[in-house]
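The complex appears here without one of its protein chains, the remainder shown in place.
For clarity, chains are labelled A and B in written order, and residue numbers in each chain start from 1.
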Amino acid sequence: MNSQIFHPFVLPFVLGMAFVLTYCLVGLVRVISQLPKDDRKKFWHSLVTPKTAWANIRDLFGDCLFHVKIWKRNPVLGYMHTAIAFGWFMIIVIGHVMLFTLKPLQGIEVEGLQGMFTNFYYPIFFKYFAEETPVFAFLMDFFLLMIISGILIAVVKKIHSKIVGVKRVMHFGFADSLIRFALWTIFPFRLIAEKTNIMAFWWLYSIDLLIFMCMLPFTRYMHIPTEALFILLRHAGIKVTEPRKGYALAELYSCPSCGLCIDACPMSVNDKMSGNTSAYFMKKLRNKDTEESQRIAETCLMCGKCVMICPLSIESCDIKFSQRASVPYNINSDHSYLFCHSERSEESQTNNQKPRVLYFAGCMTQLTPKIMRAMKQIMEAADEEYQFMDENGGICCGRPMMLSGKTAEAKAMVEKNTELIKKSGATKLVLSCPICYKVFKEEYHLEGIEIQHHTQYIDDLVKAGKLKLNKGDVNYVYHDPCELGRAFGVYDEPREVLENVGNLKKAKSEKELSICCGGSLGSFTLTQQERDEITANSVNDLMFNNPDEIVTACPLCLKTFARKSPVKVKDIAEVTAESL
Amino acid sequence: MDFGFCLSPSSHVKMDSVDLTTFNRLKETNPDVNTCIACGSCTATCTAGNFTEMSFRRLLLMLQRGKEDEAKKMIQRCMLCGKCTLVCPRGINIRKILLDITR
Partner (left out) sequence: MKENILIIGGGAAGMEAATQLQKMGLTPIIIEKSETLGGHIAQWDRLFPAFHPAKDVVDKMLDQVKGVKTYLNTEVIDIQKDNDGFHAVLSNKQKIDAKAVILATGFDIFKAERKQEYGYGIYNNVMTSVELEKFFRTGKDERINNPKKIGFVHCVGARDVKVCNTYCSKVCCTTALKQACEIKEVFPDAEVYTFYMDLRMFGPGYEDLYLKTQKDFDVKCVRGRVCEVSEDMDGKLVIKAEDTLFGKPLKMTLDVLILMCAMEKNKSINPIQQKLGITDNSDGFMQNKDMYLGMNSTAQDGVFVAGACTAPKSLPDTIGEARSVATQVYNYINR
């Protein structure tokens, strides 16, 4: 064969590429075939729906190539990832552009199958086989240097991660270290080969590619091909059903083990607990370490911060829930008793016909009577027609059952509560517990009934002029409960209420970055001491600007903080009632 | 022969022959089970206890007195809400123990 169109050093690359393409194709078919039938339909449909198609294109570029979310959190890391991913993407693109523009010009035409074979590796080794024009040469060098600059940052991060603002990094095994080394050297080898044309470097470059591609499916770098599929599936609105199948599988392989969730996780207060973070969970589950992934799934507080911080928004909490559900508990709950007791809730309804507002305190709020009293004061001050749904105890909202993966049992409770709520005739349901709020919002079908957490309700009452608040000079800091903030973006309402009653100070980490109080019942296994460490760290963060009082909007956060806080901890309802 | 009465089985808890396998297994992963002071907070606050016989305090005793079947029957009432864990003055992770019993 003409030395201008072939040299044996392309073979390692060709082999590697063929392997990786085959593997990805098989994987793609596997993931799609594992999707439930409805989801598969949804997926095909989403590809041709203009709205999702546009979102796909936007996120394929934004997330896979430019890493917009990393840029927002940490520009240095953002540059690192963009330089490598986008730079690499560009040299492949430019290689192909050159293939189709320069090759014919230079008179190297090969027909048929042999031509196709040539085209396969030609762009990768272009400089060896043909001349680049100055513009292309400049572009190639530019992007190659860009990649190398990104790799330099990666090396710095590996040696001393704190320089690039990362406290804790993942610890990797041999395979991951080897492939990382291969990745780091691919581009310097290519640069040297192109500049010196020493044959050894062309070989090294090609062998590096072989190593990289052969190891790719078995390491975290599998995220490169998988995340594209994951983005498409996500936009199709598919949800996790099983921990290692279909959509979840795509998510598992999309996790780049970048470790951003490690520093974000409230459990990362010490080295031991930082092993409970999502990055490790995903890795263990990917490697089919069921015992360890089950352990992490049960330890997780389910605060959702890792999902929020994840460059790809991988829904690790959903996977953890499905992992929990995959281990059979022998509780075949019998809740038939719930239905014998409906009369007790009904008797209280007779004395107050058709209230506008139905207030459901929830079981946790029963342990924080200050919130209930404050809510009563507020509703009375605003002259609201309200009914207290569970003053004498009520049925659980169902969330705990769902948390432990017992969907059917949860449904029984949901149905009973729905019946009670609909019977009341109220048009608004107000909840004091963010956990209940989440469940009522997501799992209940209460058409015609507005569901609000009391932060939103109080804010509405203030804005409608129904509550007159006196502004004092207390400095408050607001803690965003996970289920209210990250889950529903209720950030502004409580802050606006607080600005009406005092001065609002900022916490070190706020809103979507707020740190779980440590009391979350999402975790099954954390011990009291471990929780205490998490709480202390969260309190420290809130005390950043020396507030006089910590305000929150969740009975569980309230109780948890009260144990460790140097200042008073109050619920937003209490603070509001105090300034009436 | 009919003596006009019959011997009913002794109502004693047979501490000599109680099967503690489940409880001992539980103890390995949750050493806290031994720290219960039987204050009854868990029972009093229990969401399911409002309607049923559910009582974690008694459940632990059942396991220690060879009434595993009764204990397992009782667990079926649990709603797993975690309030018991929240009020326990000994900080026992009750909900985890309940789940572990059923494994």
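One rule holds for everything that comes next: a residue touches a chain if its C-beta (ideal position, glycine included) is under 8 Å from a C-beta of that chain, and two chains touch if they have at least 3 such contacts.
Predicted model only: the values in this text are computed from it and were never measured.
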Worksheet entry | Touching the absent chain when the full complex is considered, from A:Lys167, A:Arg373, A:Lys423 or A:Lys471 | A:Arg373
Worksheet entry | Hidden-chain contact residue, picked from the options B:Thr43, B:Gln76 or B:Thr102 | B:Thr43
Practice prompt. Extract the touching residues of chain B with respect to the undisplayed chain.
Written response: 37-46, 49-50, 55, 57-58, 86-91
Worksheet item: In the whole complex, what residues of chain A lie against the chain that is missing from view?
Response: 366-370, 372-373, 391, 528, 558-559, 562-563
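Here is the rule we use: only the chains that are shown with their structure count from here on.
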Discussion item. Roughly how far is chain A from chain B, centre to centre by C-alpha average, rounded to an integer in Å?
Written reply: 39
Fill in: Interface residues, chain A side, partner chain B - complex
298, 327, 329-335, 337-338, 340-341, 363-364, 366-367, 393, 395-396, 400-401, 403-404, 406, 413, 519, 521, 524-528, 556, 559
Discussion item. Quick check on the complex: what are the chain B residues that touch chain A?
Written reply: 45, 47, 50-52, 72, 75-83, 85-87, 91, 93, 95-96, 98-99, 102-103
